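Only a single protein chain was left out; the remaining protein chains are all shown in position.
Chain nomenclature is as follows: A and B, assigned in order of appearance, with residue numbering initiated at 1 for each chain independently.
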Amino acid sequence: MNARFVTSRVVIFYLVLFFIFLLGPLAVMGVTAFNTPSYPQVWPIEGLTLNWFTELFQDQEMLEGLRTSVIIGLSVAVLSVAMGLAGALVMTQLFGTSRSYYYFLVVAPVLIPGIVLGISTVVFWRDFTGILGMRSTLYNGTVLTILAQSSFVSSYCMLIILARLQRFDVSQEEAALDLGATYPQVFRDVLLPFLRPALLSSGMLAFLTSFENYNATTFAILADKTLTTVLASRVRMGSDPTISALATVIIVLTIVAALVFEWLKRREQKRAQLLQRERRRLEAAELL
Amino acid sequence: MTTAIELEKVRITFGTFTAVHDTNLDIRDGEFFSFLGPSGCGKTTLLRTISGFTEPSAGVVRIGGKDMAGIGPNKRPTALIFQNLALFPMMTVAENVAYGLRVRGVGKSEREQRAMKLLDQVALTPHAHKKISALSGGQKQRVAIARALAVEPKVLLLDEPLSALDLKLRQHMRRELREIQQRVGITFIYITHDQGEALNMSDRIAVMNAGHIEQVGTGREIYSKPQSAFVASFVGESNELPGKVSRISDGMCTVDTPLGALSGRVGGDFRVGDAATLFVRPEQLRLAAPGGDHAFRARVDDLSFEGSMTHLGLDTGLAQDCAATLMTSNHESLPEIGADLGLSFNPLDAIVLKSGAPAA
Partner (left out) sequence: MNNLDTTFIATALVVVLFFFLVRYDRQRRPEAIGFFRRNGAVVGGYLILGVGFWLIMTFIMPMVFMVDLSFHHKLPPSKVGGPEDVYTLDNYRMFLFGSRTSTESLNWLHLRSFFATIGISMALTLITFAISYPLAYYMAQSAKAQQLRVLLLLLIIPYWVNDILRAFSFRILMAENGFLNGILQGIGLTGQPIDFLGQNIALYVALCYSHLLIMIFPLYNAIDAQDHNQIEAARDLGAPWWHIHLFIVMPHAKPGIGSGMTLCFMLTAGAVATPLVLGGPNSLWFTPIVYDRFYQLFDWPQGAAYAIVLLLACIAIVFTVLKLAGLKLGEIAK
């Protein structure tokens, strides 16, 4: 047995262990979603059933929570992409000391525990809406949760957008200016189209982050309910296979989304290869 | 002839660094004008000042007689072709060309029509609806030109646009650029560090070094009557023979060099005893007949035969390398490596200039 053989065996062993740890609990939970006992049971399998899924889709409280989660998720996505974009653009126009202070300020929300963000949002807006005289309209769980989540989700969005902005070729902007465009036109015609992929992916990330957030939400949600807070109270009360069924649905959706994303990426790569080949052909023809 | 661009005492500084020293320059209407100089000489800064991306720290830039102070790049009658072309990747070829018209509020059908007309002029009509990434290097170049011309600028500024192309395409594009310039008849200002490009295309050239314009003139003037040591050594090849001025008369002067006293035309304002350098181009050096008169002696340490021309690398014992270019057909036999030669030149072909900073 040579050393290389041993190493590769160790690596495989480790990888298998790692992914058993990572996926095993989810798989076990998945099994309980199809098992008949009303307590989530893995073994023995007493009978296969889809009852827990039908029950899940009839569960009014969960559906209500899902609706709120989607509303919050979409609002957070829109708000965070808009604020994150503004944050990233301002960053590119700051230099020196002010830039480092600003940077500290915009990444801080990522590092602050969600519980602190949730608490600070609730306590501040309770009084602030009071002096605005809008406590009845603005001081509710949905609005507060949107605000609390936006403060750190915007930072994520900003970091994603900033990463793409750093690859922006300034001469593109200058070319548009030189052709007579005003700064707002440059923003609309050159910068936004360039940032489009980053805006889309940060919006996606914002929605998903908001959707699965619990730490900030549990403080800010007050009397409203999101899917995660409904889940939390259910899990607290006891175990129930409908929760496993929900997890299974989420896992399947994730896998499907990831596969679709993968497929799109490959198609894009293939198209880029075709373009490249075409260009080489043209270049060869030009030199004849 | 009227003036397209006028620079009056233009100075550009970044913090404590002066990129361009007080510069005066007139560029005429309809001429192909080049700025030639090594990288970092300030030529791109000057171009960006003309196009409006950089404000001069002092002095006045006039375009068509109008002071451009406070007028942004989007309000100037100039169009710039960027070194990397800066075509918009998310637009098609036709949309790129029409962009300048679009931001000026020209209607859709009219700007499409005008874009197609321009594309026709640069032979890109079949590619009008392709994405930029599908084009070859030369085609991209032509899109950039069409896009800049679409806004009907008074002056077209070109920032080393050919540097990314390979040699063959570059030579082809030189001809094409020159043709386009003659056809549209507007002023072209061309930035390059490639003397071949500048000499080949330009009506006039400004040679720049370290933030100064060293000389302005036609290609011929710059090549045969350099006004500074920098120009003499940067434009074309020159043998440099430094020494001290020993005699001046009738526009000619003699320099005492370590190789002996050599004569050439006076190319500057100096007196007997000043340090000066005699410049003589390799193709002006001739082999002296054995035992005949010669200006100086040197040993052949390199020889490369290139058909009609033969290049000799010469060792004179000085720090500077020396070279001679011979027309092969003028010689029945060529010297061999290691041969000790006498070399001469016509003093009217040599020029004596103040010793300056060596070319970068």
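By our rule, contacts are C-beta pairs under 8 Å (C-beta built on N, C-alpha and C of every residue); 3 or more make two chains touch, one makes a residue touch a chain.
For clarity, every value in this text was computed on a predicted model and none was experimentally measured.
K.L.:
Could you tell me which of A:Val90, A:Val170, A:Leu200 or A:Ala272 touches the chain that is not displayed?
P.N.:
Looking across A:Val90, A:Val170, A:Leu200 or A:Ala272, the contact with the absent chain belongs to A:Val90.
K.L.:
Please identify which residue in A:Ser75, A:Ser151 or A:Ser202 touches the non-displayed chain.
P.N.:
A:Ser151
K.L.:
Which subunit A residues touch the hidden chain?
P.N.:
These residues touch the chain not displayed: 11, 14-15, 18-19, 21-26, 28-29, 32, 40, 42-43, 82-87, 89-90, 93-98, 100-117, 119-121, 123-125, 127-128, 130-131, 147-148, 150-151, 154, 159, 182-184, 187, 208, 211-215, 218-219, 228, 231-232, 235-236, 239, 243-244, 246-247, 250-251, 254-255, 258-259, 262.
Convention: only the chains that are shown with their structure count from here on.
K.L.:
Any idea how many Å lie between the Cα centroids of subunit A and subunit B?
P.N.:
Distance between chain centres, rounded to whole Å: 54 Å.
K.L.:
Which residues of subunit A touch subunit B once you look at their complex with the stated criterion?
P.N.:
Of all residues in subunit A, those touching subunit B are 169, 171-172, 174-182, 185, 189-190, 193-194, 196, 272, 275, 278-279, 282-283, 286-287.
K.L.:
For subunit B, which residues count as touching subunit A in their complex?
P.N.:
So the residues of subunit B in touch with subunit A come to 51-53, 72-75, 78-80, 82-84, 86-88, 90, 99-100, 103-104, 131, 133-139, 147-148, 150-151, 168-169.
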